[in-house]
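Apart from one protein chain that is not included, each protein chain of the complex appears where it belongs.
On to chain A.
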Amino acid sequence: MSDAILEIENFSGGFMSPAGEYNQVLHDVGYCLPRGAMTAVVGETGSGKSITALAVLGLQAPTFRHRTGSIRFDGTEMLNLDARGLRDIRGSRISMVFQDARAALNPVFSIGRQLADTWMLHNGGSRAAAMDKAVDALRQVHIPEPERRARQYPHEFSGGMAQRAMIAMAALICTPELLILDEPTTGLDVTTQADIMELIVDLAQSRGLTVCLITHDLGVVAETCDHVVVMNKGCVVETGTTEQIFTAPQDAYTRKLLAASLLTEYSA
């Protein structure tokens, strides 16, 4: 077995327009996620970061067409799995926090119930025990008064709280081997964000969890990730260790991105 838990190779695909034309958006995308490490995927908005991640879980839009390539998780070709095979992996071995956390929560059930249901699905046990687990997970993502919050519905949560509830779901209620986080901290103040990232780094270290962090926040990347994948216009333009990417970027787009991240220097 290789030391990468996920290997994406030459993955190409695109969307069918209503008129029946095929528009390619991913061009030979390839990257690996080393086991037990934190890898960041950064890059242009619209460059294909989210759809690549969704393809890993078999959650592409119905109009998506895959043309070439492979996605291997722990040696298994994900693109060949049937619905049943994908279901067995989703949530139990790979879980994901979606870019739009609130939309991923069900508006008609309380947050606690949703976490508890998912816990029972994977672990069985009594409802009361699952509820305790749910409250505990909310506490770990720094949601104050978790007992009360567990009884609330998604619309009663602030943007950042909904994000933390989804992180609790994907990282603590599910106990995956691979955790994919798509912009998990955009709604969090920097203090809470730092606490949440510490929790994730902690999980990665204590459980040997592999983390894929899709983010625009290069500060978080510099501080927490081991490896970086840079995407632009549907292609992977550069990969390397965090140190390499930040101190000796090779690709022109990577350089441009790093320069743009230091917004204040230019204006001040």
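The rule is simple: contacts are C-beta pairs under 8 Å (C-beta built on N, C-alpha and C of every residue); 3 or more make two chains touch, one makes a residue touch a chain; residues count from 1.
Just so it is clear, contacts and distances are computed from a predicted model.
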Complex member absent from the view - protein name from UniProt, among "GGDEF-domain containing protein", "FtsX-like permease family protein", "ABC transporter domain-containing protein" or "Sulfite reductase": "ABC transporter domain-containing protein"
Given A:I71, A:L218 or A:C235, the one touching the chain that is not displayed: A:L218
Touch criterion as defined above, residue of A:L188, A:A204 or A:C235 at the omitted chain: A:L188
For chain A, the residues touching the chain missing from this view: 15, 42-47, 50, 61, 99-100, 102-103, 142, 144-145, 148, 151, 156, 158-161, 164, 182-183, 186-194, 216-223, 242-243, 246-247, 256-258, 260-265, 267-268
